[in-house]
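Let me give you the structure first, and then I'll get to my questions.
A protein chain is absent from this complex, but the other protein chains hold their places.
Each chain gets a letter, A, B and C, in the order it is written, and its residues are counted from 1.
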Amino acid sequence: MLSYIVKRIVLVIPVVFFISIVVFYIIQLPPGDYVSNYSAQMMKMGDVMTDADKAEMRSALGLDRPVYEQYAIWMKKIFTKGDFGFSFNYNKPVTEVIKQYMGLTLVVSLVSMFFQYLVAIPVGIYTAVKQYSIGDYVFSGISFLGMATPHFLLAIILMFLSYTWFGDPLLGLFSQEYVNAPWSWDKVQDLAKHMVIPVIIIGLAGTADMIRVMRGQMLDELNKPYVLTARAKGLSEGKILLKYPTRAAMNPIVSTLGWSLTNIFTGSTITAIVLNLQIQGPVMFNALLGQDMYLAGTWLLFMALLTVLGTLISDILLAWLDPKIRTEFRGT
Amino acid sequence: MKSFRFLFAAILVLAMIISGCTSGSETKDKPSGSPAVKETAPASQTAANTNAPGDGAKEAPILAEQVKAGTLPPLAERLPKQADIMVEPTVEEIGQYGGDLRIPWTGSGDKWKVGQPTEEALFRFKKDGSGVEPNVAKSYEVNADSTEFIIHLREGIKWSDGVPFTADDVIFYWEHMLKKETFGKKVYDAYYSIDPATGEKALAEITKVDDYTFKVVHKYPSVQFLERVAIDNKWFFAPAHFQKTILPEFVGEEKALEIAKKWGFEDLKSFGQATGYYYWIYPQIPTLRPWVAKNDPESDQFIMERNPYYWKTDLEGNQLPYIDRIVATKVQDPSQQVLGTLSGDFNLNWFGAKDFTVLKENEKKGDYRVIQWLTTDWAPNGVSVQLNQTTEDPDMRGLFQDIRFRQALSVGADRGEIVEIVTNGISDPVQASVAEGLIGYQDGWKDQWAEYDPAKANQLLDEIGLTKRGKDNFRQFANGKDVVIDFIESSTDTGPFLELIKKYYEALGIKVNVKVVDKATQDEMKYANQIPASSESLAAVNVSLRPDALVPLRVLTPWYGMYGLYTQSGGKEGVKPEGDVAKILEYWDKIKASKTSDEINKWANEIYKLHMKNQWVIGYASPTPALITASNNIRNVPDYLVWADEFRSLGHGHPAQFFIKS
Amino acid sequence: MTQAATRSDKPLLSVKDLKIQIQVDGGVMKAVDGVDFEIRKGRTLGLVGESGCGKSLTSRAIMAINPKECETSGQIEYVSTEGKPNQSVDLLSLNPRGKEIRAIRGRKISMIFQEPMTAFSPMYSIGNQIMEAVLIHRTKNKKEARAITLDMLSKVGISDQEKRFEQFPHEFSGGMRQRAMISMALSCNPELLIADEPTTALDVTIQAQVLELMKSLQQEFGMAILLVTHDLGIIAEMCDEVAVMYLGKIVEQGTVKEIFSNPKHPYTRGLMRSMPRLGGNKSERLESIEGSVPLPVNMPPMCGFYDRCPERIEGVCNKRSVPNTEISDGHTVRCFLYTDREEGE
Partner (left out) sequence: MARSKNPNGIQGNVTMKIIPGLRKNRVQDVRSAAKQDVEYSSQWKLIYKRFKKHKLARISMIVLGLLYFGAIFAQFIAPYSLESYDSKYVNAPPMTIRFVDADGKFHIQPFVYGLKSARDPETMRKIFQSDPEVRYKLQLFVKAEPYKFLGLFKTDIHLFGVEQPGRLFMFGTDSMGRDLFSRIILGSQISLSIPLVGVGISFVLGILIGGVSGYFGGWLDSFIQRIIEIIRSFPTIPLWMALSAAIPPRIPVVTMYFYIVIILALIGWTDLARVVRGKFFSLKNEDYVLAAKISGVSDSKIIVRHLLPGFLSYLIVATTLAIPAMILGETTMSFLGLGIRSPATSWGVLLQEAQKIENVSLYPWKLIPLGSVIVAVMAFNFMGDGLRDAADPYKR
């Protein structure tokens, strides 16, 4: 097992490196670059940039160099100085930008993730045990609703309802007066208030499929003979449910945890944009659209790393959760 | 709608006439040689005849406190010397201090959203748009042939950090920033004068006369110098005492770079551009604006606070601005702008006309009012068709250049239906033209080719010789190639209009393709001449002041395509303009070489006439107003003005005088 | 244990008129239809019949672990030798999820399943799953429980228990699993062990060992055994009494000696004829009784074996339900051949 993990970790480096090349290539694939984006944006505000201005800017940002050179420079900086480059959009070092948004990003996604598991797993178990009961249908219905409604629309609707009912569309993560305020109990409450809609939206969609998967798994497990054996032992139903089928049904969910690692950071981009949440998702989205190369590149690199590590984690979990594989590894 | 437009038009026309006469008279009755004081700031005049401000001048409570606390010098010391205080005439009423202007913005990329309303130019456009009036400048004198401008500054006016503002700041800006191109801009055209004979450009000479006076000398007449400065350069000064601490020229390259890094910048160029051009979003940099940046523009909420040294007062001598802060909150999605306005999260904002109905419908509930300003568009953006006169495909180019073809397309679509569906009935079904009351207005222009007449359209197309029909009954060239118009769009907003256009054009047998690409790509395609047609619209206050849209001087406006590149590259690249387009350039040169404003107006008018004649831009609806939503308790927001970038959009309404009524 | 047997004449478990019905689209299926039998302390009753005759349901009914769909009626009287002697409980009357029954399950009555493959959860180590039973019924102390478990493992002949304890089902061979299963069943030395096809899934040689093991353990613990199987060979080897089941009814019942020496019911005879020779090909077995088991759904009153019966009597066997006849002491049979017809009605 250990040797396996080591082997895998060693593999991470070349893979991520390769990805970095691919990523960097793709980012600059679309015609135009940051400057043409920028000038287009400025033009809209009547601030016309001449070619000269643009050329000026390009050379300033080193965008006039060929791609491979830009890549080489980027990589060199990363390895020599640990400098991931500079965000044109933010006029800040990339790492600064990422740092700026990390906190709230984690709050939002972890809360909604927590919410997901908290809801999905019990409900999944319930709908399986009480298959075809009213409850089963109700929960299934709701979860499908969550899936079928596109996030952006749901977000708009909820915001509008919140506006018509409470006179406050709950834009963003804070009310205006708290955005720049130092952390205080009131600010936390304000944040909590503004988290409701995102959590509902992100949660609802996420829970939907998790419930379905959990339910499916449970149904498979519930009727396995070992449940009968356990019952024959004199184990109480509750204990049986938790120790045997649930444990088995959890496997796919737990083991796919690693794979969804990246979702923590990018999962809810569209929702975040519509709800005006100032978190990573939208920032990176715009970086990609605006071809803010180094920001986007660094971000994607980070994601790649997470993906690769996520896979590793998942594989380990998978092995660790399933005795068969576990022993197999013990063998090798 | 209509009533408002007429009333407003009337006012403007009036204004034009007046200004016209004066400028006319000026040039006549004047002993040549010795320059005569011609126009002094109306402001300072009013200042003179109002009960002397300065003493008994009042200031915002917060500032009063700071003064009491001794952290701020008393008002009298902060304001310019009495006679030089700029006194703003009352709009609705004398205001009250306090409160925030809460506006949305999309982040630091949206600099102009907070830039224009807070801008303080050396000379600013009068509210009627007829010309410029002194702003940061107190007054000016100009000689007969408009080659020598003596500009007086306000004595005792101070930067937002309290350091006096003098002619040195102007000279510094000119010598060490503009001419050295420290902020990524070439020296503006405004500072060049053109030799009528050869057309070669000569850079102006600018010299300090005394602490509060400087002189601009042009080699050749530059009648519109002040207006052009107001548009090209806007301001014409920079805080020397601050810039000296960051400009490489003064601190040396590596020190400068070090500073830049400290600010978070990578290279000196972008640093220079940010600090030299987009200075107003950086709290470190002193300005003359009513509000100055207070925090990192990249934060989720950008805040500008009142400038304690602001140099304007109202008629009763209350120091402006009335409102304490501008709070710009980052939004990502247009719907948030609307929703935030309805819910009062934003008490001031501005929109395009497409949100008109929803905003109007919620006026009462949201306790705000929708104020409509006239725009200088020829047609609502995305409700007109520009045909690239130099498009790649020779056959299509031939068609596009054929006036009959443009006429066919114009009469081939039902404007009635278009305005109903696309502009929700706000516009009138008219041709792309200069709105009544604006410079360049021509009688009958808006009705040219405006009535729906498919028969006529088909007849015209047949005349051109597009009689051959291919499959799906689309017209073909003699060589059997389909007649296809490809629209390249940068957003899906124009979808509805283009759907209708497609319907109408294809009814005429002309295939239409629409392709949507992102802004950057579109920008690139412009230079690659890959944009045969676009639904972009034109806007121009006055061609003589900002010709970009109407005169092919560079690659910018779709209709003239590569003609622009030709002029820009001095004939090396692009397509050589011919016929009327060539004429336009001719007239443009004449304008640049003109000695009097009459001359200029004449040639400008000629250009407009050519545009009317050729209708390179086919419009299908009259321009829609710009919408300003202001909470009902925000007062002093002018009811109707011209919304134009040249006039600095909302800035034209002098936000420093806005106040929140309690 | 012989004294134990004599100490009370009251049987350890007596099943009276056990009926199990399942709703199917066709109507009501009488899966088990009025089964009676008794098991005495320390003795072994064999319940024999081909698959689908209801023996598994019957055995599970005793544990009350049949799925909800099975509507069960009748009586299952269980007399515990612990606590007050001769005080009996009707297992059917207990709430199948309740405390009382759970106290009995695995403690006093335990069960061996036929499917060692799936009867253990692959998720937990064998040790864990065996110990669980111990922890429920015998001791709360993990150390102790572990000791007991290891001891049990050794008793069922699993060597190197320490290691085995930690291993997972898939690391056990079929036979080993079944041994483990037995050790689990016996870990709380129950009074009755229900073995449902304990050896079916095993190779013949292993079968022998396992059966041997069960025998010896019965000697040691002195529990009674209800042995459910389709294999008369096993019955002959293991049981004292035997009940032959067909289509939800017991068609013949008696001591092993009696039944084997003179089987009465045609079905029994059929079975006898199809007795497996060791290594014999199993698939032959049922060919000897031609025809297959009908669905016991809305059956008219008649002998269920009628259409397969070589000695069927037209107009009798297919006209009324068959009564039970006692031929000799303790040997009963359900067939018209041995009833005088008038009695029948």
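Everything below uses one rule, namely that a contact is a pair of C-beta atoms (placed from the backbone, for glycine too) under 8 Å apart; a residue touches a chain by one contact, two chains touch by 3 or more.
Predicted model only: the values in this text are computed from it and were never measured.
Undergrad: Out of A:73, A:200, A:270 or A:313, point to the residue that touches the absent chain in the complete complex.
TA: A:270
Undergrad: Consider the whole complex, including the chain that is not shown, and state which of B:331, B:500 or B:604 touches that chain.
TA: The single option touching the absent chain is B:500.
Undergrad: Consider the whole complex, including the chain that is not shown, and state which of B:517, B:591, B:621 or B:650 touches that chain.
TA: For the chain that is not drawn, the touching residue is B:517.
Undergrad: Pick from C:44, C:114 or C:268: which residue touches the chain that isn't shown?
TA: Counting the whole complex, the residue in contact with the absent chain is C:114.
Undergrad: Return the single residue from A:76, A:130, A:239 or A:324 that touches the missing chain.
TA: Residue touching the absent chain, from the options given: A:324.
Undergrad: Spell out the interface residues on subunit A facing the chain that's missing from view.
TA: 8, 11, 15, 18-19, 22-23, 26-31, 131, 137, 140-141, 144-145, 147-150, 152-153, 156-157, 160, 208-209, 212-213, 215-217, 219-220, 222-225, 228, 252, 255-256, 259, 262, 270, 285, 288-289, 291, 296, 300, 303-304, 307-308, 311, 314-315, 318-319, 322, 324-325, 328
Undergrad: Determine and list the subunit B residues touching the chain excluded from the picture.
TA: Within subunit B, the residues touching the omitted chain are 1, 335, 338-339, 342, 355-358, 360-363, 416-417, 420-421, 424-426, 484, 486-489, 492, 495-496, 499-500, 503, 513-518, 521.
We take it that only the chains that are shown with their structure count from here on.
Undergrad: How many Å are there between the centre of subunit A and the centre of subunit C, using C-alpha atoms for each centre?
TA: The separation of the two C-alpha centroids amounts to 55 Å.
Undergrad: Distance from the CA centroid of subunit A to that of subunit B, rounded to the nearest Å?
TA: The mean C-alpha positions of subunit A and subunit B differ by 42 Å.
Undergrad: With centres defined as the mean C-alpha position, give me the subunit B-subunit C separation in Å.
TA: Spacing between the chain centres: roughly 95 Å.
Undergrad: At least two other chains touched by the same residue of subunit C: list those residues.
TA: Not one residue of subunit C touches more than one other chain, so the list is empty.
Undergrad: I need the residues of subunit A touching at least two other chains; which ones are they?
TA: Correct list: empty.
Undergrad: Quick one: in the complex, what on subunit B touches subunit A?
TA: Residue positions touching the partner: 102, 108-113, 184-186, 263-270, 273-274, 295, 298-301, 303, 327, 329-333, 335-336, 339-340, 342-343, 345, 490, 518-525, 527, 548, 554-556, 568, 645-646.
Undergrad: Which positions of subunit C touch subunit A when the two form their complex?
TA: Result: residues 63, 65, 97, 102-107, 110-111, 113, 115, 118-125, 129, 132-133, 136-137, 168, 170-171, 181, 184 of subunit C touch subunit A.
Undergrad: Which residues of subunit A touch subunit C once you look at their complex with the stated criterion?
TA: The touching residues are 224-226, 228-237, 243-244, 247-248, 322-324, 327.
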